[in-house]
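One chain of protein is taken out of this complex; the other chains stay put.
After this line comes chain A, so read on.
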Amino acid sequence: MQKISVLLFLVWVCFLFYAGIALFTTGFLLTRLELTNHSSCQEPPGPGPLPWRSRGEPGACWMASRFSRVVLVLIDALRFDFAQPQRSHVPEEPSVSLPFLGKFGSLQRILEIQPHHARLYQSKADPPTTTMQRLKALTTGSLPTFIDAGSNFASNAIVEDNLIKQLVSTGRRVVFMGDDTWKDLFPGAFSQAFFFPSFNVRDLHTVDNGILEHLYPTMDSGEWDVLIAHFLGVDHCGHKHGPHHPEMAKKLSQMDQVIQGVVERLKNDTLLVVIGDHGMTKSGDHGGDSELEISTALFLYSPTALFLRAPPEEPEVIPQISLVPTLALLLGLPIPFGNIGEVMAELFSEVEDSQPHSSALAQASALYLNAQQVFRYLHTYSAAAQDLQVKELHRLHNLFSKASADYQRLLQSPQGAEAALQTVITELQQFLRGVRAMCIESWARFSLVRMAGGAAVLAAACFLCLLISQWATFPGFYLRPLLLVPMAWGLGLAGVVVCAGLATTGMKLDPVVLGAMAAMGSVLHFLWKAWAAWGSKRPLAALFPIPGPVLILLLIRFAAFFSDSFVVAEARATRFLLGTLILLLVAQLHWEGKLLPPKLLTIPRLGFSAPAVPPRHKGTRALGLGVGLLLCIRLAGLFHRCPEETPACHSSPWLSPLASMVGGRAKNLWYGACVGALVALLAAVRFWLCRYGNLKSPEPSVLFVRWGLPLMVLGTAAYWALASGADEAPPRLRALVAGASVVLPRAVAGLAASGLLLLLWRPVTVLAKATMGAPRTRTVLTPFSGPPTSQADLDYVVPQIYRHMQEEIRGRLGRTKSQGPLTVAAYQLGSVYSAAMVTALTLLAFPLLLLHTERISLVFLLLFLQSFLLLHLLAAGMPITAPGPFTVPWQAVSAWALMATQTFYSTGHQPVFPTIHWHAAFVGFPEGHGSSTWLPALLVGANTFASHLLFAVGCPLLLLWPFLCESQGSQKRRQPPGNEAEARVRPEEEEEPLMEMRLRDAPHHFNVALLQLSLKYLFVLGIQILACALAAFILRRHLMVWKVFAPKFIFEAMGFIVSSVGLFLGLALVMRVDGAVSSWFQQLVLAQQR
């Protein structure tokens, strides 16, 4: 099998995964651009005069204010039927006494007694029906999605124009009490605020009782213009008990009393708004778009008459965001810039003036203002983002122009007909509803088809990985016919779809859908072909040889993504599973008798006497490796950042940068420890290379390791010193310090990049020597069998011979044999692949290290240490199957993937947006980046996914390491000096271990093993992303979907992409080394022939 087809196949598999992720994402994560523009009093929303009512009135904005005060009672999860009046006078209706029905007696009374003062609406919330999104909608009048692009992920504060902002800017006093979500959304906006914690959904009363303690005194004090009370009890009761519980009846009755109490205290200039932000399902959950979740109650009441007509029999259905423009205009505020709600025209009729014409005109003017504002927003938005449909936009534009012209004409001739006025109102309403419909279409709807399709593509890709990783080791497996045809199929299918799309609609197709179609087509064809080739011959059971314990572990890991608690506690869970896997490996070694010398295990009764010389303490070594690994994991766990969902947990203080420390002595000690970690890392890598002899090579990349790496360490240490003590620098050195903190990180990154380039250019770190004129009589040629001049060669720590090479040379030089045989000794050939890998990993690690805070360097040291220990432990359990096929067992791959996740957490990360290390964007760019966004994104991404990248690049080490460990046995035997002479005598003892050259001896098996390894790794990662996608899909109504599952999915998807790219790079590096070794041999042969 050729290398290129392996790489191509990997690219194809990755493409399948990407297509699945992209398809799922577009169905699940709806995006919308946030605009930061603001409406203002001075600036009318559009051309033309302001409505006639505002002229001349002081303090009025776009419209004269009708109420000077508002009490907004927000009852979380107040579903419409909770507040719906029960008609007891209907006799034929069976009186089902559901606990939540008919508990709002005071509402019913008010509606019956004062029909012109109060009105109940059924307001329809837009999904996602989660509290934070609803609060955003209720203040901005927009349709918030989960990701409002452009918003600051680090805080939840609303950046868009909103009612609260408008209130504050016009100098109103806003008093808030209740849910502390508002604190994050509107930091510092309230003149007085009483926040109560909202996180504990099992606590029904704390928030409500807290509000009640302050509500009436505040109302009586009169020091407010807008009073907002956000009650959480009903929502929490729904989450805890569901709506069908007696507790719900109590809670609703309590709310009824609250409304009663508030109504009694209302003054004439005050409007009371009672609203639910969302509903709840039969089980009390919310978040999705079912009827029960989106139908909420909206109740308006004023001591003065508000409405012309009596309420209709059935409450009117209005969109929830209609409240925003209505409230804004009623209070005499500008409508928030991003509002797309439609004013409730009924509220703008002239109650005192019973003339229908003036009433209708007032309604029309309010609607026109609203339409102007929406049009302005639409215009601005479509200029900034392209996600709205152009055709529809055009239609709406025309509609607005027409309505606008009609309205102007109406204003010119105020005595116009009643009919014309009604036409204008209808046109304006049509426009507003059209805009809303278009926005909902593109912003606020889960696409179940896309989500299911994405999950299906992911599952198919996982299955494919499993299938091929098992199949690849069978004889007679050839990738190319399996690969090319499905690719062609996929391309063909995509082409057909494109043609069909162009032919029928003429529109451009969504590239995501196109990619997914191509992926699905090629996968189906591939599976079909594989089935045809496989199913007839062998049983299917042979495809799933994942050993039991690892399978259970993977299943647990898969299942853990479906529980929000386990996602929150994933750091601990990963450590737990990793520890288990390690202990399992050790126990397995013992169980199979590899841990202890056989003497101890033989049954004494059998009277078997063991030989006097026991083998080296391999058992204690494996045990030591296991304990060391557990210790490393535990230590790395000390650098843990807590998710915000667990208030009892304390984040490690060691994650903060040194600059924030106060104590000078402690700071110096920590600085010393960090630099010590750097030096230890460097020393360890150099020692490792030295041990396997690769440090002797005169190649440039080795020279770089010898001289460039210390330079990088020096640069990093100097940068840290500057960064941690920047404030203490004397004033005249300020400029120097500032300059150095720009230059140093860039220099380190540049050094690392040049080192990597050098490594790619000359990856073979081998020292070659040729010796001429060995005596002919020797048939077995070894480097030590020459004349005594080669005695010096013994000084090398691991001299390696490539015997096959020699045979090859001898074969080729058969004609020239009379000149005497040639001996070529090549050193360090046995570790040539891993030496390149380790060098590359070190070079990658240093710039990544620089992006983290100083003390994370200790974690990086632990990272290298524990992966080293794990590799050794795994190598102890892996037999070398000399001529191939080579396989990497599942437990190795799972442990590697688990360790990547564990390191992600122990470097102070969490899969939530507020814990992203934003400071990484300023390493090397202390002044910021100006307008470019990709560079800071790259830096922050490299910081966040550093562990994914390192472990993915290092993945081929899993295959290489057992071959490296092969040398140790023989080395130890040669350790005593006296043995050397003996070894000379016995030629069979002199056979040097081939180590990694075994891989080169079987290129087909080598390539297959690489392919298999990467597919296994992709599978383990792939089921994680599949689990995340399925969890988000199934639990899309879950309370925590936007807080836990969606961020987890995003992080996991990003991690997968980074890992797959890293894996590809690692594999490419190994293949590059392989190619370089081959050409090196060729050169050698040519040189010898000359």
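Quick note on the criterion: a residue touches a chain if its C-beta (ideal position, glycine included) is under 8 Å from a C-beta of that chain, and two chains touch if they have at least 3 such contacts; residues count from 1.
Everything that follows uses one rule, which is that contacts and distances are computed from a predicted model.
Undergrad: Unshown chain, UniProt name, "Exosome complex component RRP4", "Ribosomal RNA-processing protein 41", "Ras-related protein Rab7" or "Phosphatidylinositol glycan anchor biosynthesis class F"?
TA: "Phosphatidylinositol glycan anchor biosynthesis class F"
Undergrad: Which of these touches the unseen chain: A:R172, A:R575, A:K696 or A:H948?
TA: Answer from the full complex: A:R575 touches the omitted chain.
Undergrad: Touching the absent chain in the whole complex: find that residue among A:S565, A:S754, A:S932 or A:Q1089.
TA: A:S565
Undergrad: Where the complex has a chain not shown, which of A:H590, A:R621, A:R691 or A:R746 is the residue touching it?
TA: A:H590
Undergrad: Just the residue numbers, please: which parts of chain A touch the chain that's not shown?
TA: Residues in contact with the chain left out: 202, 563-566, 568-569, 572-573, 575-576, 579-580, 590-593, 596, 600-601, 603, 605-606, 627, 630-631, 633-634, 637.
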